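Of the protein chains in this complex, one is absent; all others appear in place.
Chains here go by letter, A and B, matching the order in which they are written, and residues are numbered from 1 within each.
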Amino acid sequence: MPHLSLEYTQNLVDYDAPQALRILGQVMFDSGLFGEADIKSRAYRLDDHLVGTGDTGTAFLHVQVSLLCGRTDAQKQALGARIAAALKSTLPAVNGPVQLTVDVRDMNRDCYAKEVLPG
Amino acid sequence: MPHLSLEYTQNLVDYDAPQALRILGQVMFDSGLFGEADIKSRAYRLDDHLVGTGDTGTAFLHVQVSLLCGRTDAQKQALGARIAAALKSTLPAVNGPVQLTVDVRDMNRDCYAKEVLPG
Partner (left out) sequence: MPHLSLEYTQNLVDYDAPQALRILGQVMFDSGLFGEADIKSRAYRLDDHLVGTGDTGTAFLHVQVSLLCGRTDAQKQALGARIAAALKSTLPAVNGPVQLTVDVRDMNRDCYAKEVLPG
């Protein structure tokens, strides 16, 4: 932990997902809440998306961050706000409406397992 | 918010995911719980799936809806039931066993961030 998942809609043409992950990883690390090697991120390109009941023109970026429980709501809120701001910076020249959302969720510390293999 | 994620297994050949998203988006909107432009949906095709320990023949459709907390369990239960019924309607002539499941989960309102860029 933590885990960060970024979803971006396919109509964000030429969206630089690897660069976005680097920017978001930096925000996560700069929060001071996590060790660098613990931050695991991935990006999903959404080939089929929809806004409302028929709008495929609007784009969206959505980030879900999953943390082991124990951080305060204030810490999580601050982290979410920083991620939202960073997300905005990952967009190239805006060429249409985009929604940006961030969901910070807790994982149950007692039900989480982890192992690191040194390779 | 809300966010809706639809997963469908690849053995549902010719499954019309864009149409399914439109149907599900309509159900979400008709619930009266959300503004239309706030409903963000996506579909994932599952290339590798399994039921039980060895069954790749059974198909499944799974929907996860993520809402900001504050709706009652009764509202969420009714929404889940309507989505399940709509999911069923998205299936073409059934050509094998299919499982349909819907999970309605809360997001922590205090840890959610959102921004809309007008384009």
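To be clear about the criterion, contacts are C-beta pairs under 8 Å (C-beta built on N, C-alpha and C of every residue); 3 or more make two chains touch, one makes a residue touch a chain.
Here the structure is a predicted model, which is why all the values come from computation and not from measurement.
Asker: Can you say which of A:12, A:43 or A:86 touches the chain missing from this structure?
Answerer: Candidates A:12, A:43 or A:86; residue touching the omitted chain: A:43.
Asker: Tell me which residue among B:15, B:29, B:60 or B:112 touches the hidden chain in the full complex.
Answerer: Only one of B:15, B:29, B:60 or B:112 touches the chain omitted from view, namely B:60.
Asker: Would you write out the residues of chain B that touch the absent chain, in ascending order?
Answerer: Those residues of chain B that touch the unshown chain are 7, 9, 44, 46-56, 58, 60, 62, 73, 76-77, 80-81, 83-84, 88, 91, 94-106.
Asker: Give me the chain A residues in contact with the hidden chain, please.
Answerer: Contact residues on chain A toward the absent chain are 1, 3, 17-18, 21-22, 25-26, 29, 36-45, 66, 107-108, 110-119.
Note that in this section only the chains that are shown with their structure count from here on.
Asker: Just the number, please: Cα centre separation of chain A and chain B in whole Å.
Answerer: 20
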